[in-house]
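One structure, pasted below without further comment.
With one protein chain withheld, the remaining protein chains of the complex are depicted in position.
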Amino acid sequence: MKTILYIIQKEFLQIIRDRMMLPIIFVIPIFQLLILAHAATYEIKYVDMGIIDLDQSVESRALVQKFEASPFFRINARSFSLEKLSDEMQNSRIEQILYIPSDFGYQIEKNAPVKVQLITDAVDGAAAGVMNAYALNIIKEFNKDVLKEAQLLSLNRKIIETRPSYWYNPDLDYKTFMIPGILVLLVSIIGLFLSGLNIVKEKEIGTIEQLNVTPIKKHHFIIGKLTPFWFIAMFDLFFGLALAKFVFNIPIVGSVGLIIGVASIYLVLVLGIGLFISTLADTQQQAMFIAWFFVIIFILLSGLFTPVENMPDWAQAINIINPIAYFIDFMRMVMLKGARLVDVSYHIISISIYAILSISLATWRYKKVV
Amino acid sequence: MRIFIIKEFLQIFRDKRSLIILFGIPIVQVLLFGFALKNEIQDIPIAILDKSKDVYSQQLINKIISSDYFVLEEDLQEEKAIEEAFRKGKIKQLIIIENDFSEKLEKKNRAVVQLILDASNPNTASMINSYTSAILRDFEHEINPIPTRVPMVIPETQMRYNPELRSVFMFVPGVITIILMLVSAMMTSISIAREKELGTMEVLLVSPVKPIQIIVGKVLPYVLLSFSSAVIILIMAYTAFQMPMVGNLVLLLAESLLFIVMALALGIFISTVANSQQTAMLLSMFALLLPSILLTGFIFPIKNMPEILQYVSQLMPPKWFVIIIKNIMIKGNGIESIWKETLIILGFTVFFIGLSVKKFKTRLE
Partner (left out) sequence: MTNNQTNTKAVVVKDLVKKFGDFVANDHLSFAVDKGEIFGFLGANGAGKTTAIKILCGLSHPTSGDVKIAGYDIYKQRDLIKKNIGYMSQKFSLYDDLSIAENIRFYGGIYGLSRKKIKEKTEEYIEKLGLQAYTKSMVKELPLGFKQKLAFSVAIVHDPPIVFLDEPTGGVDPITRRQFWELIYKEAANGKTIFVTTHYMDEAEYCDRVSIMVDGRIEALDEPKKLKETYGAQSMEEVFIQLARG
């Protein structure tokens, strides 16, 4: 038991000594959290628009006026030539073109439907969808006005009123959604890379042999090695949670105790994988590439950036063995929705099984004798 | 000189694990991005609480669940069950139809449908809301007699460059950029840091070979590797994902080469700063990879970020390269539209090479 303490003491000393290590462990995660939280948003604040109004009538101006008044649109170009505005779009100076034909006012006056063209730069498909919806909404508003004015809204028209209410994130703040996930990402990466590189480093400098001739027990060695990283990652998690709560005002609806409890199991899992990787690799370079390979796959599939529900079945199936996916989902459910122990029991059981597996696998692979 | 290049190649190719990663990561990433990561929604699990169970409400429910967007996961009977259903995390939307739905529509011409959305992912929530609203509007039209002649603006939507709104168009340029960054900058910085650690760099430095030859010898294999990696991704994008190649292929390859040289210069610079492999790795990982994923506009549009981050993104070389790729591949633009971006990357290249040479010299003196 005492030997474990000596190993822990030594690991901490080495971490503190390394001048590059401290910023990597403490400062960078914070920066990442601050930057990522702000950078990761799909929300579209405004659309750069170009308008072609060939009609210049009262009606067409009224439509243009509606776009001008909307905070979602910035009219950057006006022209009578579609070719010219197409060129502007080609060079990414505008994202959307509204084309009003010359008979616009005339058709409306004689109560006839009239077509306008709405051209969107769709290189970014997701953004294009949103921009298109914004514009359609404004045209819908315009139609309502016209109908009202023409007194054609039949009085006994049946109307279904929709009342949406947004639970768990009433302001539709993307940060609220991203931060629990980013927290998971950071502690996973820190834990995985520190533990993955650490033992390989002892292999490279040759101290591992010196340790292997000592009567030290395998599990003492592993516990002693992993404990410091467990504390560092745990510290990062606490710090991140505090930042989330006090800087970003993210509500933590569920129980903090539950988060900490499951996080401590999850970190054992992550450190176990790191240790396992370090038993596979001979050099730090290899260890890092192996770690990267899996981290990238796990992160992309975890639902951090794009929802898991939208993925094809095979991708969702891979997530059964994706520890990051479990923990991100767990964190979001507990932090945002206040899920209780029973609601996340599936996650907890999966993480625990995985933790036991990864630690046993690593212990089994770690050989004192070759 | 030739001997150096051959030595580097041998080292890279002997290290099978790294080689697998070198070509494995790009392929896996492209496949993941292309097939798995989608922002388009379909088959969203929802729940319904129908308090009326009458003609109109049944019609409406049928209409909703027969759409491709939604799957009925739970048919709730009482309001008490709502919270539980959400907390368990499965359903994303609950549609509540109020009491006496048909009667209210017939007599008062007005009835309420309440939507409760799980907005923990705000993006999905607003998409679900707009799809549901569209279905409700349709239903409204169906139950109302259509007036014969109305003044109405009918928008004709045209999605230019990407009519099917496929996300691959965004992801492929992004993945190419990340891979080039990873392979070029990260691999060189680590490989040089490794030689420093092992002391083999000193041996090279005292040999009669000129420093510039050492660097070229180190870097050339990586140029070729990165370049073949980029070509593989392009071929996959073109064949597996039907990504268009509107512009000039030669121009695209030339720009890729320029970007690779820039990334290598950056890698060399990092290795002159870092004192060990571990720091070189962590530096490249945190300082290069995450920002090049997030601040280049390939997942999240830069335009929507806070101003500070927009300025920071200007300092990210990958951002400019993503713009160049998109312009050439998707929009088919020539050099006249991207000369500015090209110059910026060229500027970065010169800057990093200059810094490294300066660092290198002071180390020798």
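We call the chains A and B, going by the order they appear; numbering starts again at 1 in every chain.
The rule is short, and it goes like this: a contact is a pair of C-beta atoms (placed from the backbone, for glycine too) under 8 Å apart; a residue touches a chain by one contact, two chains touch by 3 or more.
In this text the structure is predicted, and so the values were computed from the model without any measurement.
S.K.: As a test of the contact rule: which chains in view would the missing one touch?
M.R.: A
S.K.: Which of A:Ser102, A:Thr207 or A:Ser360 touches the chain that is not shown?
M.R.: Missing-chain contact among the listed residues: A:Thr207.
S.K.: Of A:Thr3, A:Asn76 or A:Gln90, which sits in contact with the chain we cannot see?
M.R.: Of the candidates A:Thr3, A:Asn76 or A:Gln90, A:Thr3 is in touch with the missing chain.
S.K.: For chain A, which residues lie in contact with the unshown chain of the complex?
M.R.: Residue positions of chain A that touch the missing chain: 2-3, 5-7, 9-10, 13-14, 17-18, 205-207, 209-216, 368-370.
We take it that only the chains that are shown with their structure count from here on.
S.K.: Taking each chain's centre as the mean position of its Cα atoms, how many Å separate chain A from chain B?
M.R.: 11
S.K.: Contact residues on chain A for chain B in the complex?
M.R.: 20, 24, 28, 32, 35-36, 38-46, 63, 89-92, 107-129, 132-133, 135-136, 139, 142-143, 146-147, 150, 152, 154, 156-170, 172-174, 176-177, 189, 193, 197, 201, 281, 283-286, 288-290, 292-293, 296-297, 300-301, 305-307, 309-312, 315, 329, 332-333, 336-340, 343
S.K.: With touch defined as at the start, can you tell me which chain B residues reach chain A in the complex?
M.R.: 15, 17-18, 21, 24-25, 28-29, 32-33, 35-45, 60, 86-89, 92, 105-106, 109-126, 129-130, 132-133, 136, 139-140, 143-144, 147, 149-167, 169-170, 182, 190-191, 194, 274-279, 281-283, 285-286, 290-291, 294-295, 299-301, 303-306, 309, 312, 323, 326-327, 330-331, 333, 337
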